[in-house]
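Apart from one protein chain that is not included, each protein chain of the complex appears where it belongs.
The first chain written gets the first letter, and so on, giving A and B; residue counts start at 1 in each chain.
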Amino acid sequence: MAFVIEMLNITKEFPGIKANDDVTLQLKQGEIHALLGENGAGKSTLMSVLFGLYQPEQGIIKVRDKEVVIKNPNDANDLGIGMVHQHFKLVHNFTVTENIVLGYEDTKKGFLQLDNARKRIKELSEQYKLRVDPDALIENISVGQQQRVEILKMLYRDSEILIFDEPTAVLTPQEIQELMKIMKRLVSEGKSIILITHKLNEIKAIADRCTILRKGKYIDTVEVKSTSNEVLAEKMVGRKISFGVEKTPAKPKETILKVEEVSITDYITQKIVVKNVCFEVKRGEILTIAGIEGNGQTELIHGITGLKPLTKGKVILKEQDITALSIRQKSLSGISHIPEDRQKHGLVLEYSLENNLILQNYFTTQFQNRGFFKFDNIRDHAEKLIERFDIRSGKGPLSQVRSMSGGNQQKAIVGREIDRNNDLLIAVQPTRGLDVGAIEFIHKQLIQERDQGKAVLLISLELDEVMNLSDRILVMYEGEIVGEFDPQKTTENELGLYMSGSKRGKQQ
Amino acid sequence: MRELIDLIYFLFPLFIATTVPLSIVALGGLFSERSGVVNIALEGIMIMGGFIGIIAMRALIENTELNLQIIAFIGLFTGATFGMLYALAHAFASITMKSNQIISATALNMFAPAMSVFIARTFWNTSNLNLMGNYTISKVPILGDIPIVGQLFFTNAYLSTYIGIIIFIVATAVLYKTRLGLRIRSCGENPHAADSLGVNIYRVRYIGVLISGALAGMGGVIFVLSFATRFSGSVAGFGFLALAVLIFGQWHPKKIIFAALFFATMRVIADTYSVIPGLNMIVMPREIYRMLPYIATLVVLSFASKRSRAPRAVGEPYDPSKR
Partner (left out) sequence: MKLKTLGSQIVKKVAERPSTISVSASVLAIIAGLFVGFIVMLIINPGQAFAGLRSILFGPFSDMEGGRSLGNTIYYAVPIILTGLSVAFAFRTGLFNIGATGQLTIGAFVAVYIGVNWAFLGPLHWIVAVLGGMLAGAFWGSIPGILKAYRNVHEVVSSIMLNYIAMYTVTMLIKQTIFNATSARALAPETTARLPQWFLGDVFPRSSINIGIFIAMILVVITHIILNKTTFGYELKSVGFNRDASQYAGMSEKRNIILAMAISGGIAGVAGAVMFLVTGRFMSIENHLMAEGFTGIAISLLGLSSPIGVFLAGLFYGALEIGGFYLQRTTNFVPQIIEIIIAVIIYFSALSLFLQKFVANFLSKRLKKEVQISEGSDVL
């Protein structure tokens, strides 16, 4: 069998880290080849090397048995290599056509010739059943369509080798199904695909072979059909991992948080993003709100914590109506909040670790006296949390948080919020983008909090996490709670149907 | 009636003389900012371009017998060239060195007046460089004979007016109809998208800044030609006014022209209101008219910036590793 791409013994170093260490990847003509690894395993680096964004220190790249040097994306493009990036690379106020031709423009006497391009895009769109309007503005089309524009970009450039970087992260299950169909169609038309992912079930569903990376090193390449999920997972993580999380059944007690008929209208778009949401979280339980990104979860939490005003409804914490309180007052009345975006909301990256660890309580008498800081107490506090939550960094309390790894940044936030010892802990996607070790650590912390009698409200997009951690599950779809489930009695499939809006029930 | 027509004939050239450099410089700023580089150095570039353009013209007047229009043309060309060279310093700092674009531009704004006064005082012992001659075209053949329009547009007109109109048309066409324009706009909105498609962000941004330098440099010469008979190391805040025009015009060529027309109206009123019937009845200090464009820009900013049309990536150095 002929290889269309061979990346042999690639080594790519960044200051202080070997992102790729002697990695080999061979792509066969007409196959879907999965590239599996955790965050930070070196997948993106490897693909960036193939795409000409980085130059490897060692190793060679062969395209159709010919050794090549890829200096920039243009070279990759000329060799027929195209990539759908995880974060779409689209200009929001350009039309679909303008986005596709950018960098590959046809001109006549210096003027752009968009008509031919538009025609070609229509043809391609029909051939691969992509259903994209060439004249639509990017900001007006759905995420799924935007991804298909990315695919069209590659097809327009006659790419034969297509790289998909975590393509399903932003899609609904229906859109994922659709995408898989498209990928199969592409392969059947003779294209070859590299699929970058860390989701095993996707690999199982669609890939032919799979190459596994771990911490920058090449681990193995296997036939997907004859390899079990467990084996794949073990190769990815480097040890046996339990898919389940150990925990005892919940012993829920009195209600801590009560959300009553909350609605939120988005200020800019004037859309209703949260509709009449009601639920309760009890002491000693983990309530999870599951759903696909962008169905109102973020806004709901912002509404509860005060970052966004409610249009309607009430938030009651320990029988006290806190709806009208300020963010600070809400937080002080007993809410710990691990925010969705740790770098945007959770941390001040320019501050030292110790200064970040007092972000929520710098104003208390523990840390200040008449407005002047008690620096010794701040240091003690930091050292205590660093030890208790195993926060690793270069210079301890004085490390600049920007220089810390994502996992340790997240541990700092988790530590800070748990240490405040509030009755309600809100955790929004607390494990996003972390490696397995950090994920396990944070899961344990959440369960421990529950067992110590805290009410935990978890927002998660990952179904594994939802099934493993929750004591009760709510599914949110288009701003509404469309169902409540017992994790013991439901399946990921059932949740998926509700998450995608194809089924909905009355809230119990 | 006769008086009104005379008044219009009196005001119109002033009006054009203000509008043309404002819009040319603002269009220059447009290219820089649409490519993603903030350019508050327009003032400094105008001074540098104007200064060297005037030096060139003085040398030509002294040493040659060339027609004044040709000299003016060479002056404009020289101003554009040196404006471009000067803008290169801003491009280097803000694109290659990824520096803070405001700081780099501030340096350019300080350097140009200092350098021009320094050179003028060193070589000519004065900070005011006089420029001899009348650079208006007394009458364009044929077109100048058209009633009213001919008198307004084609008699006692400046060469720069026609150049300005050409620049507007070319600039709009380049920005919206050519490959370069598409790339410039993409770099200002989403450089990562452009980069992933093989567009060389750095090159495109250099081009954007250099175009702005050329236009601002030319604008500096036009400013001196139309307003002053001498150059004294200043363009009286015109560069910053052009920046206001750019913002007031929401980074769009046509709207920029309207913004320039509006600003020019205010300025002409400020300078002439005492002779305008009607306006001279309302006693309002000329400073009020002078500051109106800036206030208007502030008002527009405070009501538009939630949905501002400013290029999304403007002001951010391109860093390929940030996605």
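We take it that a contact is a pair of C-beta atoms (placed from the backbone, for glycine too) under 8 Å apart; a residue touches a chain by one contact, two chains touch by 3 or more.
Bear in mind that the values here come from a model prediction, so they are computed numbers and not experimental data.
Contact with the chain not shown here comes from a single listed residue; of B:S23, B:N109 or B:T161, that residue is B:N109. Here one chain is not drawn; of A:T211, A:T265 or A:N355, the residue touching it is A:N355. When the omitted chain is restored, the residue from B:I71, B:L243 or B:A259 that touches it is B:L243.
Contact with the undisplayed chain is limited, among A:L347, A:I386, A:I447 or A:L463, to A:L347. Checked against the full complex, the candidates A:T24, A:Q368 or A:S405 give a single residue touching the omitted chain, namely A:Q368. Listed here are the chain B residues that touch the chain not shown: 40, 89, 93, 97-100, 102-104, 106-111, 113-115, 117-118, 121-122, 234, 236-237, 240-241, 243-244, 247, 285, 287-288, 290-291, 294-295, 297-298, 301-303, 305-306.
Where chain A meets the omitted chain, the residues involved are 305, 307, 326-329, 331-332, 337, 339, 341, 344-351, 355, 359-360, 362-363, 367-368, 371-373.
One rule holds for everything that comes next: only the chains that are shown with their structure count from here on.
Against chain B, in their complex, chain A makes its touches with residues 53, 72-74, 77, 83, 85, 87-94, 98-99, 101-105, 107, 110-112, 153, 268. Against chain A, in their complex, chain B makes its touches with residues 173, 177-179, 182-183, 185-186, 189-190, 192-199, 306, 312, 320, 323.
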